[in-house]
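Reading through the structure tokens given below for one structure.
The other protein chains are all here in position, but one chain of the complex has been omitted.
First chain written, first letter: the chains are A, B and C, and each begins at residue 1.
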Amino acid sequence: MSSVSCCASRASFSRLEDFESLAEKRLPSDVWEYYSFPSDGFTLQENKRAFQRYRLLPRVLRDVSTVDTAATVLGSRLDMPVAISPTAHHSLAHPDGEKATAKGAASANTAFVVSSLANYSMEDIAQAAPQGVRGFHLIPQKDPGRTTELLRRAEGAGYTAIWLTVDHHGRPASLMESAEGVRLPNLSFGDAPMEFRSSEFNAYMRDNLKKPVTWDDVVWLRKNTQLKIVLKGILSAEDAKEAVKVGVDGICVSNHGGRQLDGVPATIDALPDIIRAVDGKADVYVDGGVRSGTDVLKALALGARCVFVGRPVLWGLACNGAEGVQQVLQLLKEQLKLAMAQAGCSRVSDIKPSLIVHESYYLHGCHCPGS
Amino acid sequence: MSSVSCCASRASFSRLEDFESLAEKRLPSDVWEYYSFPSDGFTLQENKRAFQRYRLLPRVLRDVSTVDTAATVLGSRLDMPVAISPTAHHSLAHPDGEKATAKGAASANTAFVVSSLANYSMEDIAQAAPQGVRGFHLIPQKDPGRTTELLRRAEGAGYTAIWLTVDHHGRPASLMESAEGVRLPNLSFGDAPMEFRSSEFNAYMRDNLKKPVTWDDVVWLRKNTQLKIVLKGILSAEDAKEAVKVGVDGICVSNHGGRQLDGVPATIDALPDIIRAVDGKADVYVDGGVRSGTDVLKALALGARCVFVGRPVLWGLACNGAEGVQQVLQLLKEQLKLAMAQAGCSRVSDIKPSLIVHESYYLHGCHCPGS
Amino acid sequence: MSSVSCCASRASFSRLEDFESLAEKRLPSDVWEYYSFPSDGFTLQENKRAFQRYRLLPRVLRDVSTVDTAATVLGSRLDMPVAISPTAHHSLAHPDGEKATAKGAASANTAFVVSSLANYSMEDIAQAAPQGVRGFHLIPQKDPGRTTELLRRAEGAGYTAIWLTVDHHGRPASLMESAEGVRLPNLSFGDAPMEFRSSEFNAYMRDNLKKPVTWDDVVWLRKNTQLKIVLKGILSAEDAKEAVKVGVDGICVSNHGGRQLDGVPATIDALPDIIRAVDGKADVYVDGGVRSGTDVLKALALGARCVFVGRPVLWGLACNGAEGVQQVLQLLKEQLKLAMAQAGCSRVSDIKPSLIVHESYYLHGCHCPGS
Partner (left out) sequence: MSSVSCCASRASFSRLEDFESLAEKRLPSDVWEYYSFPSDGFTLQENKRAFQRYRLLPRVLRDVSTVDTAATVLGSRLDMPVAISPTAHHSLAHPDGEKATAKGAASANTAFVVSSLANYSMEDIAQAAPQGVRGFHLIPQKDPGRTTELLRRAEGAGYTAIWLTVDHHGRPASLMESAEGVRLPNLSFGDAPMEFRSSEFNAYMRDNLKKPVTWDDVVWLRKNTQLKIVLKGILSAEDAKEAVKVGVDGICVSNHGGRQLDGVPATIDALPDIIRAVDGKADVYVDGGVRSGTDVLKALALGARCVFVGRPVLWGLACNGAEGVQQVLQLLKEQLKLAMAQAGCSRVSDIKPSLIVHESYYLHGCHCPGS
């Protein structure tokens, strides 16, 4: 079985959940609860359960003497079809924060989408791993000039894509004492306060961030940057079609890791309708609940070009800094490689819809008496 | 996340179940068991479980800068599409009984349907919150003159609708010592006994209440009052069509909170067939198992014009009197508002069937091999 | 709620399971295990679970001022569509054995099918309650003359139907010390040994009982008695059609209470196909897993003319002799009566298929997005 050696713990970790357990032990409880939020979430659990409801139908006796997991995502060649979703506050997991995450991602030769709520500036993060592939998760400002300034900074720092999170409506996670005073240098300008949760900062946020963000903002964005644009948080076919219409390059099927509206579908379940609606006119990605190489294989068989992981990367970061991030990604890659070999796929392009069947085919197929 | 501050407990309550837990602690056990009856009920639990089987498909990037939960129900403008179902014996939860409930409902700008088994007279309840929107739950008398007298009292006291409970057939909840001697001033006349469970009262009830109540009584009612008429307890399309035929204004899909025939469908599951059968010719409401703002959103997406809550209001009443009732309603409203924003709805009229999908769409969709 | 007073325990029993619990306490453990066999049976549990998967759709505002549960079964008028299935060894539950069961059944004005493995002779049982309606469960003998003798005895003792159990193939329940030496006077002839489990008796059984019993025996039976004939243990449409062809009067859909082939369907699930196959050309009954009045209502709504109960009667017998049997039947009748009133049925003939819906209608109905 695939496994990676986790230096910090000197243990051999063969499942992402091993990182999860160790991270839970190491992190302050308020940080752990913030990352794991919401504790009673239906969708949070459903994201994971849903993967278990798909069955793989392997093909045998194929030549899998070499298995290549390489993938091209938004024009960048990655070593695997697994990259890092934007998540906030990496400094709470490790002092080097997003700089460490960027190094880990670059070591694994995959992409990292930096959150606007990162604790290091996008320039510092870029410098920490200059060769890495990076996207920037943008939060539009009321003042379009300031949004433009953020775009120019991202372009200047070598980011290749702008991600817009479209499913965030202020369902706050639990309070975090540990987060008092951490810096958010990609959200404020000039001499504006940058310390999270200071009252000045909260007022600054309220007064300067655009709210709500609408389709008009996507149209504006399309006109104002040459970077690739990805919308993260789409669940309905209707919205996916609109996204294609306004010219986005990618759609990430996401429910914000179950942190926003509870009771929405698992992302892997929502994926097929989006794939059909987009009909090849944009890349489709998925995040939420990916915990193993077979999960990645299933998402790709259903049509995703790449999967993104959020929490598992934070666990790796908490366990072992940049190296932990790289270990988490490496483990997923090794698991994917084994699963591909077992399924008869030597390249990512061999991963076809015929490899996957929903359990309903077996559980609800009607074998009538006498038939 | 939405939450309300519950003064009496000085705690911040973010879920209706927080009120439930506190109410269970505060109430005498026989009263708690009466409200919660039946402890082994399948339908009681199914009402709640069924809501979890529907998935919301939010729409993103809509302008939800303002979200308005206001709704018009039977001609009255309410601040939210959530109102109070008739339940018996509010004095067992709080000494001010239905007077407190009426105040709480009025503070939240929504409607309260007063039970015939209220412990205060309909006039006293009206006076406690004169500006409130009120319905009266009528129990027909053998003597039509006395039923007429009740109608005239309701009209005189500013009630706008008569509710008829059509699914009650004498499956009694557990006995209640705490209820000995409470008054039921809307059930008896002149110098008739009004103390619950006295032997004289039981005999009076047996001799004076009409039993059974049939469609003929609805026809009679339609002829004898100008108030709106709502039938509560309909579960079949056949009965819904009959109700429309005899001219009712509203139908409340209800299974009496699981207190009568066990093994009937959850109300949210029974709702779509009723909506289809009624075909817009009357309002359709639903009660049973509503515990959150997303439940309300789901019921409205399936076509209900308003949802009604019973037990949660009693929990609020037990926790904090009129203020507790208002807190429960306020919490539901805040949850609904957030859920609407997350789903891309700025008005109740934006809540469309396309927002909701049954889990069977995901769980039982057949993704055949090779398809 | 319906309840009966159980004299022996001075408790008020409102559920059949109350009798079950008390019987378990009172009976020797080997007898309890014999009645409850098999402890790990899938079908045994499935019989009960399956009833819970059907939903009742009550009709409201019907005239249910009187509710009449009377039913006509094989030409006999019974006070309720619930009667007693053949089960072995009633003496292990109560010293009066089947004589007490017959008295209980007669007090409740319903029918009792006496097993060939009864511990009293069919004549003694008849004499204990001469006015009762009785069937006799026949085990064919190798010597047709002896089978004829059993038929003549049944006819002479006023039995109205012969029941043939067609699903018994020697899957023995656990051994029973308590059963050593009990008599089986309806199985042997002349001076043959009648004591259960004596080596002479076992040899006698092996040498004298016909094995296997086939369709030819049913044809023979049809020619050799004027009594009604019922086949108990049919689960397939194919066998039901054959039964009609050879001229039986009734079919009891049964899986031997889960005691024979495990993994067969629950009887209530198997019922609809049998109803369709028989197409009114014979009565169809069902036994297995009936534990409440709503179970009875569901079986009748699906087309059964009568339900039969086995274990619950043994529990009543163990708790309180003839009176216990009558209490169990009375409780089922009261529960059925209440359920009929709640469902809008004043007579058994009002119980129609439209009253019942399988949960799959709600759980697996496809509410597609946007539909």
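To be clear about the criterion, contacts are C-beta pairs under 8 Å (C-beta built on N, C-alpha and C of every residue); 3 or more make two chains touch, one makes a residue touch a chain.
None of the values given here were measured: they were computed from a predicted structure.
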Given C:239, C:283 or C:323, the one touching the chain that is not displayed: C:239
Of C:28, C:75, C:130 or C:353, the residue in touch with the unshown chain: C:353
Residue in contact with the excluded chain [from C:50, C:93 or C:351]: C:50
Footprint left on chain A by the chain that the document does not show: 1, 52, 54-65, 294, 298, 338-339, 341-343, 354, 357, 362-371
Chain C residues that touch the omitted chain in the full complex: 42, 50, 53-54, 57, 166-167, 169-172, 211-215, 217-218, 231, 233-236, 238-239, 242, 260-266, 269-270, 272, 353-354, 356-358, 360-361, 363-365
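Quick note on the criterion: only the chains that are shown with their structure count from here on.
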Where chain A and chain C are represented by their mean Cα positions, the distance between them in whole Å: 60
Per-residue overlap in chain C, given as positions that touch at least 2 other chains: 364, 369-370
